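Sharing a structure, written as structure tokens. Questions coming.
For this depiction, one protein chain was excluded, whereas all remaining protein chains were kept in their positions.
Moving on to chain A:
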């Protein structure tokens, strides 16, 4: 009977956690269980132990401590007014589940979130107790991610940082006014302030302090923005991301296409989640973080991304004058802006061209996507010539079949 109870709770409290897009277990400090009493390791790179039929990876035991909640955020399945079945784990149950799953190599660690019960502090305290027990009682050296309750006291957030590898606070809605409308009890200022404090704490524990032998501390924080629950445009969403990366040094901003939820509030669009839009936002985000693009180059505020082409190709089509690029001589920044050339392909091009004059076949072998790249590059055996005609080029590069990604 006891097993059945636990199973039922697990079903409810992992079902409730599935709307959180974050699952990463990367970016922790490197640890092993050598010399310890317990188990666990992190090697910097995360490991995905399974994939669900939604294509998303399962790396962590992602659950809620409880899905009871005093708040009433319209987009959330756990809001107080929803008729979803409720459950609550004890601290020990979460600790045991984590350890048992970890020993069998099902997971990299724990991702613990929670509905807010009684007060922010009470809830945060319970979550910290789980992490503390794993670390101190069981010498667990795997990955731990804790969701912070924004209105919990700064001391509790700091304590969470002592046991977690990453912490996060979800902003959920890209615009402050939609937060006020759909989640009236959440305060954007509380969220930003908590993120600001956490960044100061993470900075304070950064490398020099670590070397001086101070206790390890969470390495980064992340957040999630829901896409498609309010009227925010992609340009607004990316502007918000750029601001979050700059202000709080977030490790990641996750975009989560708003999914229909059981017993949804009538104020939300009950439609299929805009997965392609989510995908384009990740691509644009990537361009800002790793390819030297600024947000205004990708999309203006108040406008949406073009769903029919990836944002880099979209930018190249609007900037035909910057092409073609000679792969033999162009600098790295320029190569990174060529559609079809990823960061890895660019690294390889830079290495190979010291040894050889690159051909189209060479480009293919270093991992370039020729379908997209060929109109924009000059190689030893190729110039795009008439392909430069803008309208026909666009038609050749759009991928209408992608619209059926769902």
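The criterion applied here is as follows: a contact is a pair of C-beta atoms (placed from the backbone, for glycine too) under 8 Å apart; a residue touches a chain by one contact, two chains touch by 3 or more; residues count from 1.
The criterion applied here is as follows: contacts and distances are computed from a predicted model.
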Open item on the list: Suppose you had to identify the omitted chain by its UniProt name; would it be "Squalene cyclase", "ATPase", "Type-4 uracil-DNA glycosylase" or "Cytochrome c oxidase subunit 1"?
Closed with: "Type-4 uracil-DNA glycosylase"
Task: Selected residue (touches chain absent from view) among A:125, A:185 or A:304 - done: A:185
- [ ] Can you work out which residue in A:120, A:273, A:311 or A:324 touches the chain that's missing from view?
- [x] A:273
Open item on the list: To test your reading of the contact rule: which positions on chain A touch the chain that is missing from view?
Closed with: 3, 6-7, 10-12, 14-15, 17-19, 32-41, 43, 47-58, 61-63, 71-72, 79-81, 83, 97, 100-101, 103-106, 176, 184-185, 187, 189, 192-193, 195-197, 199-200, 242-243, 245-249, 257, 259-266, 270-273, 275, 289, 294-295, 348-349, 351-352, 354-356, 358, 362-363, 365-366, 405-406
